[in-house]
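Here the structure comes first, spelled out in structure tokens, and everything after it is commentary.
Of the protein chains in this complex, one is absent; all others appear in place.
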């Protein structure tokens, strides 16, 4: 039977690219997103990908989605937490609820996912949980007050999970994407930039595939990705 | 008129030492803690220290407490967020609500405090906001899954605040205390350890005083503190 | 024509594994080591691998070796600085000359290599320079006073190179191997440890191959590697 990957936050960019990469690699793909509409194209195109509409910020909905997935396709070999709650604004400008909400999506949903999958992966002899993030997980720039704290928390929670589950055979890791992703809306916003200013979603997906399939003698926790032109 | 300091989390250790240090330094001291009882001794001993019972995890209660303080003593020159929600256990063992609750105390209460005090400090020509923390703010050890993510988020939020408010004259900073604090319960738990194994609350308080009174040409964001014997 | 890789520090572990991996991948391999003897087996086994005896701590010898290589095989597409000068002992116990010597091998030889290869790679439209290291590049434990400073310097020099050459199409990166490598002498020293305590040289080599062949929209600077059981 094909192995299963669960991917949260399947939008038009990284999420879709991840779906395609794992589908090409022989996986069944459970795609989570808030609205099923955005998933219908992928679903009709890719025979082994199926949509599970779910707001990961809602613990009951997420629990439900996981149960639905398990009944259909068993336990996942790989889980990718790509759903993200973002925000822009300094600590005076943001609504505090925004940070709370982002914490829910970025951290609490990850915790719920990990608590559900880790024992199943351990029982199955192994598995991988990967979280996508960016530099906000490492530093607090003024304009990211509603976001960066939740990503830092997410990264550190992923570390807590990696340290607990590594010796038990489950590989948790964090991918820091220090880049502007090539998407219709980023192309519009950075209209003057050349093609190679952007990171390609398919290249992110390839790297996620790589990290989630490393042999267990040589696992990466942190993976940094930047386009060659990126200043840092 | 004496300047005002607001200190959250006034317990028997660091909190009380902070109260004494600022009182000795000529400050009026607004002491926040969940129960007024633990503050009554300090209140009767120190004429310019007053208790404001408040669960900082409750936004309405915190807003109330701040209003009460302002009516009594005006705007603070210094605020120290020493209240902390802690936890022990790996990500499988903890109750998720514990992390949520610690995020509320460690991050959301800080955000609320900062949003309230920063404009007042800026209007007054300056001020300082200091947050106490520890190594959990920097790394996710397995047994701190319910705590470390919230402290990392807190540190990064403090950075967001520092970067926004620094140029506006308000000094936000984070103190990382990599130590076991000398308290009755830590003495009981580490009964075999010599006196100099522990960091003294009064030494922490002295350092907090120092950092919150640095001249603005030379501010510290991060302060690390360890007893001389501490391995790290 | 086959692309060329130059690998310094070809010993029985990581170095040999790197040689084999790139040879399998269709590269000509220039192998640098202080003594040719240790390279003769590889040389006779692998038709496109050739030995260039060279003490990389000697700038004239290194310049000579690079010229020899270029005359034989042209400019390299990939360079891996795996040669390392190590030491054990606290700052009082070591001979200062040891740190000086390690600086020469780990930093100055890297600088010389980079100055020689970077313009050639840029002229050829791209290339990769990868440096292998470990946690000493990030922190100074007491017993690594003769080593850690040189590895930290090496990592930061690699960053300087990466930031300069990235936009010019040359990918510089650092691999932090937080592990005990599976070698005859480490097996002897950790005789009680099970097989999966060790990182496999072939798995390191596979990761080096991966990083040095990333598409330029998604490059890693830092790669962390640890066996699944490794505490960190």
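Lettered A, B and C in written order, each chain numbered from 1.
Everything below uses one rule, namely that a contact is a pair of C-beta atoms (placed from the backbone, for glycine too) under 8 Å apart; a residue touches a chain by one contact, two chains touch by 3 or more.
Treat the numbers as computed from the prediction; the structure is a model and nothing was measured.
Asks: What shown chains does the left-out chain touch?
Replies: B, C
Asks: From the list C:108, C:131, C:176 or C:225, which touches the chain that is not on show?
Replies: Per the contact definition at the top, the residue touching the missing chain is C:108.
Asks: Even though one chain is hidden, which residues of subunit C still touch it in the full complex?
Replies: For subunit C, the residues touching the absent chain are 59, 90-92, 96, 99-100, 103, 107-108, 111-112, 114-115, 118-119, 136, 139-142, 144-145, 148-164.
Asks: Take the complete complex as the reference. Which residues in subunit B touch the chain that isn't displayed?
Replies: 163, 166-167, 169, 171, 179, 182, 196, 198-200, 203-204, 206-207, 210, 214-232
One rule holds in what follows: only the chains that are shown with their structure count from here on.
Asks: Which chain's mean C-alpha position is the greatest distance from subunit C's?
Replies: That would be chain B.
Asks: Rounded to the nearest whole Å, what is the centre-to-centre distance of subunit A and subunit C, using the mean of the C-alpha atoms as each centre?
Replies: 32
Asks: Scan subunit A for residues touching two or more other chains and write them down.
Replies: If we look for residues of subunit A contacting two or more partner chains, we find 163.
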